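A protein chain is absent from this complex, but the other protein chains hold their places.
Lettered A and B in written order, each chain numbered from 1.
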Amino acid sequence: MSGYAADVAALARKDLKLELRARDTLPAMLLFVLSTLVVFHFALPEGSGDEAAYGLLWVAIVFTALLGLARAWVPEREHGVLDGLVLATSDRSAIWLGKAIATFAFLAAAELVALPAFALFFQPLDAAAIAGVALANVGICAVGTLLAAMAAASRTRELILPLLFLPLTIPLVVGGVGSSISAEAGDYLLFLALYDGVFAVLSWATFEYVVVE
Amino acid sequence: MIRAEGLEKRYGRKRVLRGVDLAVGRGELLLVTGPNGSGKTTLLRVCAGLALPSAGSLEVEVDRSRLGYLGHEALLYRELTALENLDLYGRLYRVPERRERIGMLLERFGLWDARGERVGSYSRGMTQRLALCRVLLHDPELVILDEPYTALDADAAELLDRELAGLVEGRAILVSTHDPARVEPLATGRLALA
Partner (left out) sequence: MSTSSSNSRVPAIAAVAAGLVGLSLVLIFFVAPEDADQGISQKIFYFHVPIALTAYACFGWGALKALLYLWRREERYDLESYVGIHQGTIFGALTLVTGSIWARASWGVWWAWDSNQLVLFLVLFLFYSAYFMLRFSVEEGPRRANFCAVYALFGVALIPVSFLAIRLAEDFIHPTVFTRDGPQMSGTMFFTFCVAWAGMTALAYALYRVELVGKRLDANLRDLREALTT
């Protein structure tokens, strides 16, 4: 494995190990997404139309992701480990990529529960919808991981992450909902891929500046 | 191996370092002293590349992978074991014969028996010793130590004395400490920050 890929793998593995040991973030995300879906059942008035539920699925996903992202950099804040990683890696973007991959794994795990639950409570999900979820996950994790690193370094931490994150999720929600309900799901999936491409590259290129003064 | 001229570091309006000059070559040990708040930690962070200078020049002849840094914080994951921490750093630094080297360092610093325990359960002194293992893991040519004697008991401090004495050969070392008398015999140069 090339050096960069090995670094990313080692870092992602470390995050998975940490979560497996602490077991606090993932269960919280699972419970949160289920609770949110139940709340939505009561939030949808009679006769809202089937399609309204899809919108709510995306709201649930975005906020569940926020929950996970708020905790993403906590281990690195203790004992100033981030400095250690910054010194040890030849390409700092590996830190971002490793963390983003681990976050993606947690979000996907939460969705493995959320999507069937959604199909059970509300509406069925077709292949296009699931592809939309997968593609949107990439965007969420790419952008969210970088923003979470910024938020971790700010004074207001948990407060500021949603403010930074939510506007950037709007295109993702459009793409996601579109792929769930539109006849031209392909357009929306393509759009999600475009978002992923643009913002993953941007995050990858600028992460260095977020961790070095 | 490391040379700085007129180094300045500003955080917003606060000027922490003003016009610092230093030069440390192979086989030399620079002792950095000064009262609290004089900028010792900032200077060492700048030298390590964790912060960029606001003004002045800094030349570091070695690559980041040949640099070892010990800060105020241990730079170790609390929830991972000593072995896991060192293994991660060993991989990132591409340390050859990683397992052997980790074992050797843990032994040398008296942590072999505790290698499978979470760092979170370590005493302050054990954490500091493990941090020293981390610093030396990749056999750095430039070693930067910010108050390395913190929390070390008499035995561990003597161990560090011996380590430093052995390290100086062929390496450049910067040490900041509150207890200059201890490092004085080894120092080839002294820098006092106001």
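Following the convention adopted for this analysis, contacts are C-beta pairs under 8 Å (C-beta built on N, C-alpha and C of every residue); 3 or more make two chains touch, one makes a residue touch a chain.
Just so you know, these numbers come straight off a predicted model, no measurement behind them.
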{"item": "Residue of A:F32, A:W73, A:F104 or A:Y188 in touch with the missing chain, whole complex considered", "value": "A:Y188"}
{"item": "Contact residue for the chain not shown (choose from A:G47, A:P124 or A:P167)", "value": "A:P167"}
{"item": "Residue numbers in chain B that touch the chain omitted from display", "value": "10-13, 15, 51-52, 54"}
{"item": "Hidden partner chain, residues of chain A it touches", "value": "51, 143, 146, 150, 153-156, 159-160, 163-164, 166-168, 170-171, 174-175, 177-178, 181-182, 184, 187-188, 191, 194-195, 198-199, 202, 206, 209-210, 212-213"}
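In the analysis below, only the chains that are shown with their structure count from here on.
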{"item": "Rounded Å distance, chain A centre to chain B centre (Cα mean)", "value": "36"}
{"item": "Chain A to chain B touching residues, read off their complex", "value": "3, 6-7, 10-11, 14, 17-18, 21-22, 75, 78-81, 83-90, 212-213"}
{"item": "Parts of chain B lying in touch with chain A, wherever the complex brings them together", "value": "48-52, 64-65, 67, 69, 71-80, 84, 88-89, 91-94, 134"}
